[in-house]
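The complex is shown incomplete by one protein chain, all other protein chains being positioned as in the whole.
After this line comes chain A, so read on.
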């Protein structure tokens, strides 16, 4: 995505994200009865929404303790003014928060994935493109702000402060000592109880006295009785509720606050949500859902259980996902282990010495964010569930020209396939609206990207999308192919025919769009004709109206292949599949420029854009596609041209651009370049510089001194790390394709899904696999490759085989 506020290119760009201010003046609505709410939400069951939840399964017994190797820790809390870099994220997949962990004032900035302003946004600007403001297109915004004030617990007056994020339990803890008493608070976001829980305890005879305050951030009436509810100007209703309980002392609701005094321990439970519904027919609303009442019911239900029970329930739920993958990249030194996470990042960058345990922790942190941010609701956009205000850059939206795809590259690769569902469900719920908008608006004569064939079919998207079927900024014709290919890749990992049937209409609609759009032209290199994409912009540089851009050609080529495979698997539309296969055969594919030696980006030998541009759009066939393979199956000149282009793009970029580069270098089996890019993303960000913030969020410096959190690198970098250890495509698994020296001594990864329907456990020593266990989760045949030797594997679903004796 482009930093439009400061686009240095001087090229025409659409309006920046600093559009109209966030709507205010929400209207309070009367409450529906709880009974009516429960009835309706039952009818919606299974759809991603804020709904009544089934009674959680309550585990018995204590969870196994986690290891220090699973923990990030810090020696300072977050500042209220810089929570985006210092707040610790929690989330239950839908409801998220950034927590300050300040002893005297715990602050949670709470977001619901559906808390979006804006709407369908179907009145195009004069240039035939989409408006991109906070009122029309919309923005993800905060749901609420929760503070727990402990007036006598100023940070300046406590000692031994420490805060921990336990990635194995999904648990934030802060400890400190004040006047001889050890105080501890635990914060977690529970999916089974659909609530965020804060549990304050102490040992040594201390007491808690203070206030809990729940507030909206959109100018709502103050909370009363522990809850508030309101309606945004786009008619989205929302609400949140909080309840506090504990032992000893006194707790009472007083106006907008809950006051507590003399409590030996205190539990605060928060829930909330909106009446968003992932249903185009209903205008993406559930008119019967009363969010405030539902939130009150949820906190009341949770508060019937002690905090320890809520925690055990959460940990059991969280671990079911977290433990699907384990990772060791080697052993760090005692000196490295003795440092807190922030010091450790600084030392890693300063001394240049690998810190394999920190690097593994970084990957697991990405998995933590995925589990916390992508379950049962909308998928994660540019910031996931974590905001520090109501004006996130680029609306915190879904950018379809790299960012949302990158967010989900790691879901399957890192053993979190269930977290992918939010992405697929989102696309499917948007499809009717996307189809409608495409049909009505794409051929607008003012749209420079319209089809010159005069035909329109199927669907496509804009560069930005919202959850109301709307697009923002410019049309993005090839966006449909990239989304489709991303969704199809999930099928390749899971092998779920049911899932494939679900996304099949989406693939087919994308094919229909391209069937109507492709132009027939004389082949540039000789006899015959080829099909090329109509006028388009290679994201996000170079000419605005170029035909046959590599980005579109590659994505459509992959789309057509995926569609024909899907049709064959499902036994659908054999005739149309043949048509699509025929189109695919005629697609022009990029050649290598005789001028630059690079794979061409614009069907031109000339470099028409920025040499070191952040996007790797013309390499989309190298990653995430795999048309370009350095294994002899792709003409050497194409591989060389891709490598030359990647080399020219350089190693000096930021966050997601580095992650994408690392993935491409992993595909080209250049382990050290891939590792360097991973290490560069781990550099601590200071003063807004590119790198990793205190809380490990990735920071992108859009202008000097101004760093923006973009979550994509937090997912793209782990995806690159996995790709360095395992490369797969259906029928092919390559072990340790790009293992850097830093991780070579010994390591292991277990539970890695691979394309074709298998899961791999891998151990290595001195850069060579000692053992690879391949388990079928639906796949039947594949080939395991290492060091030039291939071993065929044939398994029935559920079977596993362990391979040994690998040599270089």
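To be clear about the criterion, a residue touches a chain if its C-beta (ideal position, glycine included) is under 8 Å from a C-beta of that chain, and two chains touch if they have at least 3 such contacts; residues count from 1.
Following the convention adopted for this analysis, contacts and distances are computed from a predicted model.
A.B. asks: What does the UniProt entry say the missing chain is called, choosing from "Peptidase M16", "ATP phosphoribosyltransferase", "Ferritin-like domain-containing protein" or "Alpha-galactosidase"?
C.D. replies: "Alpha-galactosidase"
A.B. asks: Among A:179, A:247 or A:595, single out the residue that touches the unshown chain.
C.D. replies: Checking each option in A:179, A:247 or A:595, the one touching the absent chain turns out to be A:179.
A.B. asks: From the list A:157, A:389, A:582 or A:650, which touches the chain that is not on show?
C.D. replies: Reading the full complex, the residue touching the unseen chain is A:157.
A.B. asks: Based on the whole complex, identify which of A:351, A:637 or A:799 touches the chain you can't see.
C.D. replies: A:351
A.B. asks: List the residues of chain A that touch the chain left out of this view.
C.D. replies: Within chain A, the residues that touch the unshown chain are 74-79, 81-82, 85-86, 102, 154-161, 176, 179, 335, 340, 342, 347, 349-352, 694.
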